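Shown next, in structure tokens, is the structure this report addresses.
Incomplete set of chains, arranged as in the complex.
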């Protein structure tokens, strides 16, 4: 079985309070030098059958209509090696 | 490893078994061998070890808890008492209410969000298993020092977890407590309570009767969650990793639980179950053995049929798994199809895993081979009982001799004013809105009172306006000074809170949080506290219907303050008559009910101003509490008072400030003759409340108090935009509001 | 003939019974609708109630949006049937693209439950006709994903067309852009908002105010006169 990963991140222009909260906490915890943090979602899909172009196209469609809300989010589909 | 079947165990009597790692004592292991007449199989050993753990068997506490039954007051309302998943009381009009408080302390320290969330999930399933629709939750909490870094980690996670789970279930959160004290550092207390409502005829019990009836497991799939959690976590050492490499923490799925609730209620509605049990600590081991033990016959279970999330689980692990959101029902064969149909409707997985048998054994099979063959009572109800030694700690006398009355008092009005501000801004006395605003208190559309009222109250019948109220209280500082009195004070306060809301106190649940029972000093605290609580329940006529014990709350040799948390359930015939705490009407008279004495031991004042804990806690007078309660209830019923607020930690001034802020109105107070302003404001004498009385009701109200012998003192009037203590100081509401409300958010951001 | 108002129950819906009660108190006939049924039982209007449908997993409203009942609701909404989305219902409406924009985690990251003051900006929708434009009301607010966002163009359009139906007053509770608490579609039959009018319909319960009742009386009036 192959694993396909879909990363979903808020669009850059959308405020990401979760990422900001993480970033603000870092110096207090003694971690400096992180200029920005964005927090998103990672989906790991276990795909039955071959991950060919057709399958990837379907997963792309799934990401676009369901896993991500493209009003606010961008996504990337990758095959995990 | 080959399967350790019953036959294999019989054939290999001398095989080494990890009973010690599983938390069993040598004599306990020997007793298991004696019961079975052979060595236990691995699965049997797992079952016994988990069911005989402190957490499941109450082996250290049992002998003391017995008093709650032995000294139970005559009470016609009690329909189901201690021993079931939760007690049930009759609240009239054909309704019954079930309620209980439980702890999820240690898991919440390790993983605050999930620990607290699954704590809510567990107590809600207990209530559901009685046949009731859960209608509200409460969450008494204790954390380390407010400014300790670890509190910043634990508190937000716990609060988010309670909210995340409870909100998602659609249960209004109507009360609780938040207390900070360094003694809870590393041992936060996360207690959660739930109230459920049903009709009398809907009461269900956890028993498996009727040979041929099917055993149905439904809800979430079984995974490797919390394996060993019960036996190891709630056992002697907290850092042991347990027998398996499986995680000790469970992750909750509130969505699944919501489906489980609705599905189960529909199943109850069609009268499809003969017995039911939730799966909590000890999972299937507990559910099957308790159902079989309480039933009439035996039970046979095929473990292969259990739907798994992780196919690699061994049979022992399946039996021990604490995967959340599961229930086990006993169903007549003719009703199975309909049962499964309702589960399908709610997308709930349901599987017949076995049946009730003629015999008297609990038999469990795996791949066709028998791996368990035990008398269920010996697992579930006849576990070990310890008579642990107890002794009054050596330091107790010195602690009590360190009288808080000797502490320096404010030198003048200016200092008095300053101390009042400091008190209302201190973490324990400050507004908890930052926390409680993270809980849905409106859902279900029946919430009459919620935080920051004295008691939470929900309507249970829309036509008649019948309602129930609940308050939870506990004061570890009082209890440390004197465990007997401290436990009684917890009950008295909770009782008073319920009465102040206008409801009649009916019954009690408790969660007893203590240190290690192996320390005779802790055991003494436990013995004294249970004795105090049982005596007080008898006197007040409010039976304990159930509860929970959490031991080993300690780090090294240092135990937490003994912390019995007491929940009182009350009933009110018409929620329109409920009494809020808010002083809302200018010109109304403020009365103090009860006697104020020089009582500062364990007080908030002694803690906030002097960081002191010593002396004796306030004295308890249960007859007075009862009388005060009756007056508060009558006054509410007859419309004589518009507001009432009980007095407890922080004393009178704390209560006045809260009532003023809640109503957005000030108060002018006069120090009564014979009291110093200091004592008037800060004393924590029990059995007191303040009320606001419309002028038209003044005579009727004071006459009633006079006639029934309750001391009543007019102490002021609702007026203006400041709290004024005549001849001493004034504090603008805006300043008090800031002091009261800014503390908690500032600590936690 | 009494007006029939349907309330949809998805798995994880919480405020369905409250909404049914509000419909009844307003004088209409409440009708329960089930997420698996495409059939709307001949109701005249639909309320998508609050809660955590599908646990709010993935995104609030994202999974419910694909339920059978929503196929019909979307179709009927486009044909002009009044549809009100409260909280999770609002999230479902945006996920269904019946209303523009999206709902994100509150800017302070916490669930927040409080009494919330609102201004009714548009008193001409199917659900707000019994209010006055500019009227201030208080109803409970309770959510964790209540931050309304849309791109500038959409926001400008909403403002220009008077489609901002409600705005937060006395402090924006969650970072919603332009203080938007609720919006309507161009036709005024589909309205979504985060606060909970169905929790403000009885004097004794919740906050003790009845400011929310007019939502439900509005739609009855609209349907009776239609």
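The first chain written gets the first letter, and so on, giving A, B and C; residue counts start at 1 in each chain.
The rule we apply is simple: a residue touches a chain if its C-beta (ideal position, glycine included) is under 8 Å from a C-beta of that chain, and two chains touch if they have at least 3 such contacts.
All figures in this text were calculated on a predicted structure; none of them were measured in a lab.
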Subunit counts for every protein chain kind in the full complex: A x2, B x1, C x1
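Here is the rule we go by: only the chains that are shown with their structure count from here on.
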Subunit A-subunit C separation of Cα centroids, rounded to whole Å: 30
Separation of mean Cα positions, subunit B and subunit A [Å, integer]: 41
Gap in Å, rounded to a whole number, between the CA centres of subunit C and subunit B: 36
Complex interface listing, subunit A residues touching subunit C: 10, 13-15, 17-18, 21, 66-67, 69, 71-72
Interfacial residue positions of subunit C with respect to subunit B in the complex: 11-12, 14-15, 17-18, 21, 51-52, 54-57, 110-114, 140, 142, 144, 196, 198-199, 201-202, 204-207
Residue ranges of subunit B touching subunit C (in the complex, touch as defined): 160, 163-164, 167-170, 253-256, 258-259, 346-347, 436-448, 459, 462, 575-576, 578
